[in-house]
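A single protein chain has been omitted; all remaining protein chains appear in their positions.
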Amino acid sequence: MIARYTPPDFADLWTSDKRFKVWLEVELAACEAMEQHGLVPEGVAGRIRSKNIVLDAARIEAIERTVKHDVIAFLTHVEELVGDDARWLHRGMTSSDVLDSALALLMVEAVDKLIVRTDAALEALAKRAREHAETPMIGRSHGMFAEPVTFGIVLAGHFAELKRGRERLERAREGIAYGKVAGAVGTYAHLSPEIERVALAKLGLKAEPLATQIVPRDRHAEVFTACAFVASAIERLATNVRHWQRSDVGEAEEAFTAGQKGSSAMPHKRNPILSENLCGLARIVRAAVAPAFENIVMWHERDISHSSVERMIGPDVTATLAFMLDRTKGLVEGLVIYPANLQRSLDRAGDLFFSEGLLLALVEAGMARQEAYVLVQRNAMKAWRGEGTLRANVQADTDITGRLSSERVSSCFDLGHVLRFATTMVERALA
Amino acid sequence: MIARYTPPDFADLWTSDKRFKVWLEVELAACEAMEQHGLVPEGVAGRIRSKNIVLDAARIEAIERTVKHDVIAFLTHVEELVGDDARWLHRGMTSSDVLDSALALLMVEAVDKLIVRTDAALEALAKRAREHAETPMIGRSHGMFAEPVTFGIVLAGHFAELKRGRERLERAREGIAYGKVAGAVGTYAHLSPEIERVALAKLGLKAEPLATQIVPRDRHAEVFTACAFVASAIERLATNVRHWQRSDVGEAEEAFTAGQKGSSAMPHKRNPILSENLCGLARIVRAAVAPAFENIVMWHERDISHSSVERMIGPDVTATLAFMLDRTKGLVEGLVIYPANLQRSLDRAGDLFFSEGLLLALVEAGMARQEAYVLVQRNAMKAWRGEGTLRANVQADTDITGRLSSERVSSCFDLGHVLRFATTMVERALA
Amino acid sequence: MIARYTPPDFADLWTSDKRFKVWLEVELAACEAMEQHGLVPEGVAGRIRSKNIVLDAARIEAIERTVKHDVIAFLTHVEELVGDDARWLHRGMTSSDVLDSALALLMVEAVDKLIVRTDAALEALAKRAREHAETPMIGRSHGMFAEPVTFGIVLAGHFAELKRGRERLERAREGIAYGKVAGAVGTYAHLSPEIERVALAKLGLKAEPLATQIVPRDRHAEVFTACAFVASAIERLATNVRHWQRSDVGEAEEAFTAGQKGSSAMPHKRNPILSENLCGLARIVRAAVAPAFENIVMWHERDISHSSVERMIGPDVTATLAFMLDRTKGLVEGLVIYPANLQRSLDRAGDLFFSEGLLLALVEAGMARQEAYVLVQRNAMKAWRGEGTLRANVQADTDITGRLSSERVSSCFDLGHVLRFATTMVERALA
Partner (left out) sequence: MIARYTPPDFADLWTSDKRFKVWLEVELAACEAMEQHGLVPEGVAGRIRSKNIVLDAARIEAIERTVKHDVIAFLTHVEELVGDDARWLHRGMTSSDVLDSALALLMVEAVDKLIVRTDAALEALAKRAREHAETPMIGRSHGMFAEPVTFGIVLAGHFAELKRGRERLERAREGIAYGKVAGAVGTYAHLSPEIERVALAKLGLKAEPLATQIVPRDRHAEVFTACAFVASAIERLATNVRHWQRSDVGEAEEAFTAGQKGSSAMPHKRNPILSENLCGLARIVRAAVAPAFENIVMWHERDISHSSVERMIGPDVTATLAFMLDRTKGLVEGLVIYPANLQRSLDRAGDLFFSEGLLLALVEAGMARQEAYVLVQRNAMKAWRGEGTLRANVQADTDITGRLSSERVSSCFDLGHVLRFATTMVERALA
């Protein structure tokens, strides 16, 4: 999580202050549940809450340097602030009860923020997709001119993929909203499943069906894989923007602000740096998937090897993805699309992309597919070498005109026909 | 996919024969849909089906060496076998319509097989978890004796994790069951969304809401991540088996067959080689996640960089995971659990694990938590150094006996009490 | 390792036959060393060698199914073939002495083959780089026209990167050429460092300075990382070929064979499928790096978790990379370069890429850098919008012509000047 790629709300989310505050929330929720069950005298949590204490992260970290245990340091500091009542906190609990339930709350909050941002990026994509639902462009496969699509269809495809990413975030959010208040090795030795249920419900969490000392880490890994899916969806879009903006293509480009300078050496250049940056950041988000999976495997009832990993990838991945989503939204909203240049590419593609319809017409007219293929290819290759258009060549090829009327040949070269489903497709994807 | 780690049904699933057979299924389903919509004369698909042709994979591959295009080679061979009717196949379609719909069918079949195997492994885990729901063992955190659990609780935790893996397989199966019959760049230039819907429904697939030339690859990546989750769940179990079987621990071991020899140099050794093998194979399955994510990003309407990756990881990952699941089932069923050795470890742990209850009793009796901690720790450390048991030390410590009656101290050392929820926990997880 | 991507010599290298043959070599080398040191009667190895036995891999694997131990199965079979003398083999050795020394021999052989292939690819790159050392093309940064380079410079850059890859293969070869004949946990309990040295020297290997039961796996991981570097170098080249071949660019393309068909739907298309394939295969090779690193960590003196991983990635990575190198050589040799299209791109770039020289001339003439930047940019932006060339605009801009003479302006627009080091650069890189 570096300042450059961290939205302010994620900077706040992953501070020590916030973390300790959430720990206290967990302790108090557990305390209240225990009060209900008579394990703790009534009124303790209420009294502590009424003091509105402000935890001092620096103080906790100073204590930790001595005791080398973060939750003990935290509890010691709480005791400094609230006095005697503090002895009722953490009753029968283990550090992981606090840490993991609190981490669940932070992850839920992070994922919620990511979903909101995904929605904003989706909205931008939907708007531009509708705007250009009928703007023709040459589709490309293998980087080669293929058959026509529309700019709106392409954007709708990115919308659909990002939306699947959003669904994965939602499922991951559901999966990560599990906490644990079950004591040392998760056996409720000094607690009960019911106390846990009540405590976690107060926090908006469910109880882990069978925890070890900790909440199992496949839940966390699912959040990281969901993030990687969203990052990959963005990466595919950003890659396409980079292609469109190429000098050779020039079909669309990132918005360019007034004072912006493209290159120290070449003052005229306008580079797709937002999109390139998104491609790089996607690598960072994807790279967290491997350690997230490694974190799943632990020794016996738990080891703490996962902890340092989570301290780093938790903030890094969620903040970076939030930044990516914000940037994607701006990128899409500001994307300058050049219909004239889209048309220029269509013109450069010539009429070769109509070869498919021609092939079908020949087959329909009774020719074997491979034979038709050879006929079409020979005219296509001529056109591709710059000798005439496919249409002109075909109309001069008696092997073809012997099979197809001039009108039938003409009907094969109709752009409106091949794109007749464009708006249907866009609307179906955005539905 | 190497023979050693490939179950026979997966060897069959990923043959060229099977692949070409599925391609033909897709072509015929599309043909039938087109017949219904008048694009192809009625009866074509029926006549082809009635010929019961057997495709010759070697012949197709020989043609491919000339034309350098697999689907064209396939269609050429079909034409060799069925003659004139073949010209109606593949009408308006692009190779990816066949390839991706067929791949979806193969992946669905693979995932279905994995789910069946997961169920078998789950069943084995459930049986053993119930069998040992009340068999006490010392829980370990950080590899250190912690508090007691039961062997059944531990197995139920592995069950719950593997079951979450199964849910991910199910979701991935739903996500991969999408095909495409939409032509070159997915625009239905010579087809229609309705024809696609009908064709794919015959195959048990849904239509991709917005395809490019191909079905988007996040669907495939989700299958590979789901596999990685299952593999990781197995890896955590296998890691624990390795720990239990250690000479230092000896709490459980893999079944050992009569003729098996453990080591060429040390004839007496019985090594947890199944579990070690499972840990290694998990690395293989997890390693496919990174290229699966890289496959998502393509240029424009498609490139073919993903294809070679899928040719390798598709069979490798699914077959390896199937092998792992089979092995896991056998491992769990055959696992030899030694209650006497479990008790020996509990004895070695001494009574230190009761310190928590003691701490709570002191807090309950009015002592500040940190003060109680110091009191308990000093007695615990003595016991840990071999000077008396915790119980004996505590009962000789007047700072404690001044607060707690002898009965209250005794009640803190009750194994049955701390494990009172064991069966509840196991049944809740297996529910 | 699938047939499609496996050169025949790598198919042979990774057979069971070959593996067992190398095991026998290791056993015999060790036996001879022990004969020299009196641990084994003289003549044993010679007698066994003279029998020219042919090991039956199927028989060994059948025995293994009973004894569940590969080396014991192998030794049992050798005993079947050579009789009594076999009892002297493997004296004081452990399975890993055979397995790891043999694996080293196979890996050395694999890497040697890869180096030979890398040399062939390098030779192809050198030839084409020299051929086009002075063929100008527009350089691109961020996909945007930047300043001119030559095609030879670009190829020489790929040469230099691939050559660094070769150096890494060489170092990895040196690092992997270590074996072990030190017994169970590497302590020479029934052997000696000197016997090990002699045995391994016969095989062309060095002795591991301090083995555990096995040769440490960082040596193997280094081979896999070296392979990933070579694959990445190829991937960068293949990515550029894909860019050059784009319909929008058309500067170079893969050789297209006579019968080859580009697309089932679009008969005219010639797709860069070799390069796309290389990009996909690079993902496979790179994906092996993660499990290779995971293999380094083992429990105590060894565990066998690495073994299954190596069985899969050893053949897969080396064979796939060999295939990639062969394909790269062919790709480079056959690459069709279109100087006319290179010139067309240069023309499209206009003369904007001379802006840098102009900027420098203004600074030289006393203007502050940022002021000069503004002047150049305003003329560049006009040209970029299609209003005149940079040169014409500049010569009409009195703020510039007030500073620079017409001759000085002209000298800024000399292609030969900016490329004056082209051949020097190419030759330096190929040196």
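Each chain carries a letter (A, B and C) given by its place in the written order, and its residues are counted from 1.
Definition applied: a residue touches a chain if its C-beta (ideal position, glycine included) is under 8 Å from a C-beta of that chain, and two chains touch if they have at least 3 such contacts.
Treat the numbers as computed from the prediction; the structure is a model and nothing was measured.
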Using the touch definition up top, pick the residue from A:34, A:72, A:321 or A:335 that touches the left-out chain. A:72
With respect to the chain omitted from the figure, which of C:88, C:323 or C:413 is a touching residue? C:88
Contact with the hidden chain (one of C:48, C:75, C:126 or C:274): C:75
Where chain B meets the left-out chain, the residues are 138, 140-147, 242-243, 245-249, 261-263, 265-273, 276, 290, 294, 345, 348-349, 352-353, 355-356, 359, 373, 376-377, 380-381, 383-384, 390
Could I get the residues of chain C that touch the absent chain, sorted low to high? 75-76, 79, 84, 86-92, 139-143, 146-149, 153-154, 156-157, 159-161, 164-165, 168, 171, 175, 183-190, 192-193, 209-213, 216, 218-219, 221-222, 225, 228-229, 232-233, 235-236, 239-240, 243, 286, 289-290, 293, 296-304, 356-357, 360, 363, 367-370, 372, 417-419, 421-422, 424-426, 428-429
Residue numbers in chain A that touch the chain omitted from display: 1-2, 4-5, 66-69, 71-72, 75, 90, 93-95, 183-184, 242, 257, 259-266, 271, 273, 276-277, 279-281, 283-284, 286-288, 290-291, 294-295, 299, 303-309, 311-313, 315-316, 320
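Please note the rule applied: only the chains that are shown with their structure count from here on.
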What are the residues of chain A that contact at least two other chains? 140-143, 146-147, 243, 290, 356, 373
